[in-house]
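A single protein chain has been omitted; all remaining protein chains appear in their positions.
Coming up: chain A.
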Amino acid sequence: MPEPVLSAAHIDKSFLDNKVLDDVGIDLMPGEIHALLGENGAGKSTLIKILTGAYTHDAGTILLDGKPVHPRDTKHAQEMGVGTVYQEVNLLPNMTVAENLYIGRQPLKFGLVDNRKMERDARALLSRYQLNVDVGSQLDTYSVAVQQIVAIARAVDISGKVLILDEPTASLDQHEVEVLFGILQRLKADGLAIVFITHFLDQVYEIADRATVLRNGRRVGSRAMADLPRMDLVTMMLGHAIADTHALRIGGGRQPGGLFASFKDYALAGKAAPFDLDLHEGEIVGVAGLLGSGRTEMARLLFGIDRPDSGELTVKGKPCKLREPRDAIALGFGFAPEDRKVDGILGDLTVRENIAIALQARQGWTRPLSQKAQVDLADRFVRALDIRTTGIEQPVKFLSGGNQQKVVLARWLATNPKLLILDEPTRGIDVGAHAEIIRMINSLCDQGMSLLVISSELDEIVAYSSRVLVLRDRAISGELRGAHISVGAIVKMIAMQPEVQDA
């Protein structure tokens, strides 16, 4: 039996009085892809932050190649051959793509940074990921998915022994996921140990050799994927069995009500080609499309974050104008954005304030929600969405990624929206909570809410939608309804040539 490359044992970690890891261990073998699984808040990210020196542990040992190590910080871990992409990708948004890939190890020429070589190398590196972007552009001009790939490419490039990826596929399309998996397989063949954290169990079964499951900060066990049935895995994660959410479809038999909002000839140069969009009460519209097809741009227009060059909006027959999100909210719209760290959470504010803020903003500053009303609201959603927190007065930045996402969802559900726009709504949310959220959304739509879901997960689109719009090149290129909705049909439509579509 080969020796593990990296082996951690008896790791304890507390934040103040909150013990989040209790006697946890993990062994990483060379040439294996090891899934680290567990509910939101189980302690996955905390464990890998300890392994890579981002956090200090209270007790336990970490062995690298059999020798105890004490990584001081991420850079130190990198020098020892452990590369990491954290859940909240932390690149430098106002530097170029190439600089982000090579910062700290830029190629030099006569003592100066050789920009030409750096950009050439960057292009070559990214071409392995089939990513064709201008490496001289500022990173934040690109979508979350592109930034994610840049972070992965960087980590892969610097890790010699161990590569740790914390939810790397959360905002990637099927295609990019396949490309990434191809690369992981090659690295695995080269003998790298890879840790892969995700909530997509399909992906786990596709690529992982072994899985370690955490629950409430304790290790439930490590098992080979080959003899671990899906239901057993879910039970290990949640501590109880749940109905297979795979089969859950809420869009199918839905009968849309009256017209709620109607966007006509909406367009913004360079962002969205003119489109018409009618949203009905109780209807769930899914928006699918490849990376860069303009999904998020469309959502930003619908919510008034960007103003269209042209186009009209009528809500319930009345003409309206969206100058800023506030106007959209006044009409009963809600929008949970894709990038929760930048556009979603208010990190230093409490869970309670984060949940109440949109409702409060709609009521206006002169009519404050009473403390009691806020507490009731927060308590209700913390319970309904099972948000793991030490209390509603905890700053939201201390919550785990998935729990932060639930807080952002709760914020919008609390406004009782008439139209809810969700951009990658379940990014980072675990299987149990996912089922709960689908149920909640279903009952809201039964009461007449109309929902627009943007997702790179086609399964998710299929599960939700009563109508699917397919975007390509920033224009709506096709539509599927009712029984015609399936992953296969969407993939086909995405791949279809525009000429065929026009014919």
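Going forward, a residue touches a chain if its C-beta (ideal position, glycine included) is under 8 Å from a C-beta of that chain, and two chains touch if they have at least 3 such contacts; residues count from 1.
Note that contacts and distances are computed from a predicted model.
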item	value
Name per UniProt, for the chain absent here [options: "Cytochrome c oxidase subunit 2", "Simple sugar transport system permease protein", "Ubiquinone biosynthesis accessory factor UbiJ" or "4Fe-4S dicluster domain-containing protein"]	"Simple sugar transport system permease protein"
Of A:Val113, A:Ala267 or A:Leu349, the residue in touch with the unshown chain	A:Leu349
Touching the absent chain when the full complex is considered, from A:Asn100, A:Thr296, A:Thr389 or A:Ser450	A:Asn100
Residue among A:Leu92, A:Ala224, A:Ala241 or A:Ala495 touching the omitted chain	A:Leu92
From A:Val146, A:Leu313, A:Ala358 or A:Ile461, residue that would touch the chain that is not displayed	A:Ala358
Sole residue of A:Ser7, A:Thr74 or A:Asn216 that reaches the chain not shown, by the stated touch rule	A:Thr74
Touching residues on chain A - with respect to the absent chain	15-17, 49, 53-56, 73-75, 84-86, 88-92, 100, 103-104, 151, 154, 303, 305, 324-326, 329, 335, 337, 342-349, 353, 357-358, 360-369, 397-398, 411
